[in-house]
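A single protein chain has been omitted; all remaining protein chains appear in their positions.
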Amino acid sequence: MLILMQSEHTKKQLEAVLAKVRALKLKPHVIPGKQSVAVGITGNSGALDPHLFDSMEGVREAVRVSKPYKLAGRDFQHADTVVPVGKFRLGGPGLVVIAGPCAVESEEQMLRIARAVKKAGAHMLRGGAFKPRTSPYAFQGLGKKGLQLLAAARKETGLPVVTEVLDQRSLADVAEYADVLQVGARNMQNFALLKELGQIKKPVMLKRGLSATLDEWLMSAEYLLSEGNKDVFLCERGIRAFSDHARNTLDLNVVPAVKELSHLPIIVDPSHAVGVRARVAPMARAAVAAGAHGLMIEVHDRPDQALCDGPQALHPDDFASLMRDLAAIAGALGRDMASPALKGRG
Amino acid sequence: MLILMQSEHTKKQLEAVLAKVRALKLKPHVIPGKQSVAVGITGNSGALDPHLFDSMEGVREAVRVSKPYKLAGRDFQHADTVVPVGKFRLGGPGLVVIAGPCAVESEEQMLRIARAVKKAGAHMLRGGAFKPRTSPYAFQGLGKKGLQLLAAARKETGLPVVTEVLDQRSLADVAEYADVLQVGARNMQNFALLKELGQIKKPVMLKRGLSATLDEWLMSAEYLLSEGNKDVFLCERGIRAFSDHARNTLDLNVVPAVKELSHLPIIVDPSHAVGVRARVAPMARAAVAAGAHGLMIEVHDRPDQALCDGPQALHPDDFASLMRDLAAIAGALGRDMASPALKGRG
Amino acid sequence: MLILMQSEHTKKQLEAVLAKVRALKLKPHVIPGKQSVAVGITGNSGALDPHLFDSMEGVREAVRVSKPYKLAGRDFQHADTVVPVGKFRLGGPGLVVIAGPCAVESEEQMLRIARAVKKAGAHMLRGGAFKPRTSPYAFQGLGKKGLQLLAAARKETGLPVVTEVLDQRSLADVAEYADVLQVGARNMQNFALLKELGQIKKPVMLKRGLSATLDEWLMSAEYLLSEGNKDVFLCERGIRAFSDHARNTLDLNVVPAVKELSHLPIIVDPSHAVGVRARVAPMARAAVAAGAHGLMIEVHDRPDQALCDGPQALHPDDFASLMRDLAAIAGALGRDMASPALKGRG
Partner (left out) sequence: MLILMQSEHTKKQLEAVLAKVRALKLKPHVIPGKQSVAVGITGNSGALDPHLFDSMEGVREAVRVSKPYKLAGRDFQHADTVVPVGKFRLGGPGLVVIAGPCAVESEEQMLRIARAVKKAGAHMLRGGAFKPRTSPYAFQGLGKKGLQLLAAARKETGLPVVTEVLDQRSLADVAEYADVLQVGARNMQNFALLKELGQIKKPVMLKRGLSATLDEWLMSAEYLLSEGNKDVFLCERGIRAFSDHARNTLDLNVVPAVKELSHLPIIVDPSHAVGVRARVAPMARAAVAAGAHGLMIEVHDRPDQALCDGPQALHPDDFASLMRDLAAIAGALGRDMASPALKGRG
């Protein structure tokens, strides 16, 4: 149950609602919204009767919520969320492309690739400084040094920087340097990390876990939103199914599903899902045609020497060619590539 | 191991090869091809040395085959297979769209919808006469009467007809009326049915099973090909994964994977995968952008009265609008909608 | 909705019920039962009010059925089904073990293994005469000759024979020789085959499909039951999940789930699920502890020469040792190995 208060409700009216919820042995959760306040109720095993609340003073409507998320859903906020990152806005009609290497390896590597993706039209720069690796013996990233190299690449190219935050200990450092903090698939249900990210003032990109349902994914977004961070967007990167023809199964059908149920923007990372260079471009094109708000693409100019995921990285030339395809598809569907916004969030 | 004979080899040379295979306690399989003959070898647990054969007279090349399929793979036939259906060719640059209702329900229904999809530009007509239903109590299709109604709709519109064959008993009837025989997902490994379909002279569309790997799918195609039917194309229709936001998980990444490994055309059926009308169009657009040779789309003008899968059927107007989108995406990628071929198979 | 008629109802009362169903634009399905008759209603999208029927004359009860299956469920038949096979009964407290080679290869092989499994205490003999193979080039079984060799082994050992029926064309032959007809995982939704098997007078063992939900499995059983064959039992043999440490994922938790929802017996085939000899025995032991009514185990005395699935076959000595373990576990849980029934079905 979600109780939507009238925009002009009084504090006393709100408290009466909260008291009534508690009298039912349930838990009220005050959820501050843009226009007004909502009260989420949890603790009820079955359905509640909306009439218990909708005749109370100050209450606009009491809504049965079959979905477990509230803030992430269209019931609570109908209009699309648009996340401002630097000069760009993610979540509107303009297609946003994030590109760069899997991992930051050196100053030279980072600058070379940053210049290349900027030239090809990318809107943001990616690069991992802290890398989650299945093996403790694999390259774990340059850490804080990597963050500094990302900042240097941003300074030279003007591209905002997207990078992964792995844990609570390094969160402050990552938040200092990054423009967007990425939560990786393996951390999608690291709730302690999500709670802390909900309290920072930078956009968060939440990747879908390998075996996460759509509800679970939106519930993880709810952790971020309920702590106060509204600049959240989602990233589909493939799920784990039985197929062995690709590293993961890219679930593009989740794109229209997310857009239907949630106001949060959704982008697609085909590189990690398909795992091989030759299939990245077809899936990137498909993601745009499916309606994604953006893409994240791995690019490396010397993939054979890459310390991480070289086989899936596009060469800069192939990336530039892909960017032309994406613009053509976007154009065919009445959209275009994102261009700098004249002012802040609309 | 696959031994490719020279095109001008003699019968005696071929027999010498077969004798050598048998002497190794292995089994030779003579595979007649377009230009020449190949000999597949099975029964070997490990790898065979190609030099055992490639110096024999009449042998062009002996190829190590890591993949279990032979005829379905690019090693055996490099050029794309193009399947002629009526005036159209499936598998070339032109995008082919098959459309129609889930099930044939009545003469009126079939004619109304056939006219509507023809008007919107569809190339072929679909409609189930024999329906595989999870429940024995559900509508099982009109059977032979349904085939006759499809033929009537073909006569009026000129559209070739695609319909499912469920079993051996009705195969002759379906083959008499249909232009393309569809093998459904549940029958992908009904090997007895596949063997019989391999012996008829009409194109077969092989849908992917709900839990079929790419190798298993191509092995089922191999059953058709090895019996002599070369007019085979594939249809991705979603796999079974854990996700609950859709009926099935449409695996578009299999499109470039099939095109890489096999010469067989591949189309996509988004309707069965997504299960709800609103998400059919985004996935149809995505399939074209991913490189599919065609699409199969369910269309119904009175979906609320449909005897089968109404919720996923597009209204004719929405289908016409989708066709315009598909043409725009195809155009953006240098392709176009299929148009009638001037002559037979090229 | 399921309408249960009183055991002493009249034909006229039944027809009044059917007429009322049709007047609601729904479809009645008369389901003859052991004590009485039931009427299944299909075609309703929402729930029906039981009061529409339960006050009619001759009606014992009208039951809301949330599950799609009727005959396979406990609502229709509360008592466990017990399937008589030769001197044994499958589905009661006694544990039934079916053993033998994957495929019938020769008279000698079949007799040697049949004697060995009989000596170790097996209750029935398995062996494939018609083999479903992923590859058209793999050994497809001895066909009718294989059936005759199974009959010879039965004659010598007295063990009833379980063998797979692959298609409609060979059904009559298989039904002539076999004591139990097995439907393999790939044919679980070959509805045409199921309908014909529902009309024969021999027990059918229905394996679970690789991606079948429990509901789908019971619906396939419903196809058999609704055609009149009541001697049906189920066999879990592993599902397809993402795990790569085994060929399939044996889902033992389905055993108590089936026993809760259905009256049909359920056995477990660990051999195909685990795919390697060393893990067959642990899973066989686990299946008994989980409450399975029986097991099907592959045994071969010369597994290195087996034409099919040698790596998963137990040596006869290991099988004998496993049988002792199974008896011990059964004993620890108050059950025992099946022994010959004094008379027919109880």
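In order of appearance the chains are A, B and C, and numbering begins at 1 in each one.
As a convention for this text, contacts are C-beta pairs under 8 Å (C-beta built on N, C-alpha and C of every residue); 3 or more make two chains touch, one makes a residue touch a chain.
Quick caveat: nothing in here was measured; it's all calculated off a predicted structure.
Asker: Taking the entire complex into account, which one of C:72, C:103, C:221 or C:252 touches the absent chain?
Answerer: C:252
Asker: Give the residue, chosen from C:68, C:143 or C:291, that touches the chain omitted from the document.
Answerer: The single option touching the absent chain is C:291.
Asker: Considering the complete complex, identify which of A:222, A:236, A:301 or A:325 is in touch with the unshown chain.
Answerer: A:222
Asker: Using the touch definition from the top, which of C:158, C:282 or C:311 touches the missing chain?
Answerer: Considering the complete complex, C:282 is the one touching the chain left out.
Asker: Using the touch rule from the top, list residues of chain C that touch the missing partner.
Answerer: Residues of chain C in touch with the missing chain: 211, 213-215, 239, 241-246, 249-257, 260, 273-274, 278-279, 282-283, 285-291, 325, 328-329, 331-333.
Asker: Residue by residue, what part of chain A touches the chain that was omitted?
Answerer: Touch with the absent chain occurs at residues 27, 29, 40, 42, 68-70, 132-138, 166-170, 186-187, 189-193, 195, 209-211, 216, 219, 222-223, 226-227, 240.
Asker: In the complete complex, the non-displayed chain touches which residues of chain B?
Answerer: Contact residues on chain B toward the absent chain are 240-242.
By definition in this document, only the chains that are shown with their structure count from here on.
Asker: Let me have the rounded angstrom distance from the C-alpha centre of chain A over to the C-alpha centre of chain C, please.
Answerer: The mean C-alpha positions of chain A and chain C differ by 48 Å.
Asker: Taking each residue of chain A in turn, which ones touch at least two of the other chains?
Answerer: Within chain A, residues 241-242 contact more than one other chain.
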